[in-house]
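Up next is chain A:
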Amino acid sequence: MLRDAVLVAGKDLRIEIRSRVGLNQIGPFALAVLLLFGLALGPDRRVLAPASAGLFWVAVLLSTILGVQRSYAIESVDGARDGLRLSGLDPAGIFLGKAGAVVVQLLVLETALAVGVALLYGARLSGALVLIGTCVLGTFGLAAVGTLYGVVASGLRIRETLLPLLFLPVVSPVLLAATKAWDEALAGTPGRAGGWLDVLAVFAVLYVATGIVAFGPLLEDG
Partner candidate 1 sequence: MRASTRTVPSERVAVALRVLGVASLVGVVATVWLGLFVTPPDEFMGNLVRLLYVHPPMAWVAFLAYGVASLASLLYLWPRTRSERFDRLAGASGEVGVVFTGLTLVSGSIWGRPTWGVWWVWDPLLTTTALLFVLYLGYLALRRVPGEFHVRARRSAIGALIAFIDVPIVYLSVEWWRSLHQAPTVLNPTTHKTYVHGSMAWTLLLGFVSFTLVYTWLVAHRYRLAELQDAQDTEGLEIALAERRAEAVGR
Partner candidate 2 sequence: MNGYVEAGYIMVLGTLSSYGVALVAREHAARRRVGTAAVEESIATSADAPVTDLTSPAPRDTPVVMPGELEQDAPGRAP
């Protein structure tokens, strides 16, 4: 299962490195979102800096949708999806691989966004360990739900509108917990973030497990 996961993740990441869609489109999209938040909330850093954790995570959530859509867009060309289905790879492995590739891309994006938040909103990045831990745990949860709903929506003609509607309400706990954990870290009290990290961990474990079980039947159906 894990070997298959590494195979699929490697394939997805190689495609991304070659096509640069993530770099050329999703990254700039996230940057545009950050700039728009700045415009919406005004130039006052006293407003922006305290909100930066929440804005950061909303930007991540929106980018995840694009990342997941991209992850399945590469399967839709030339019947690649059928190839995947017939490849004999373990469906759980395919799920972990695709989610893993999304995680890697999101972590890269989050690093860039964190720098953006620090520069644009004047957030002072402190408590690095908690910040990174939050990103890792939160991103696993996001990628798991995204990949799971992505395969539900991917075969359908209305996927662009269906995926965000399914995805966003489900990941609301991630937004909440990750924002709170970042708030604590940025406020200089990273020790108080522990409980929120637990929420993120439970969420990630639950949905990775659900994905491992449910991905097979969903892939077959599509």
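Operating definition for what follows: contacts are C-beta pairs under 8 Å (C-beta built on N, C-alpha and C of every residue); 3 or more make two chains touch, one makes a residue touch a chain; residues count from 1.
Selection rule, in plain terms: all candidates are chains of the complex that A comes from, given by their letters.
Computed from a predicted model, the values in this text were never measured in an experiment.
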{"item": "Selected partner (touches chain A in the complex), from 1 or 2", "value": "1"}
{"item": "Contacting residues of chain A [partner candidate 1, same complex]", "value": "145, 148-149, 152, 156, 158, 162, 165-166, 168-170, 172-173, 176-177, 180, 195, 199, 202-203, 206-207, 210, 214, 217-218, 221"}
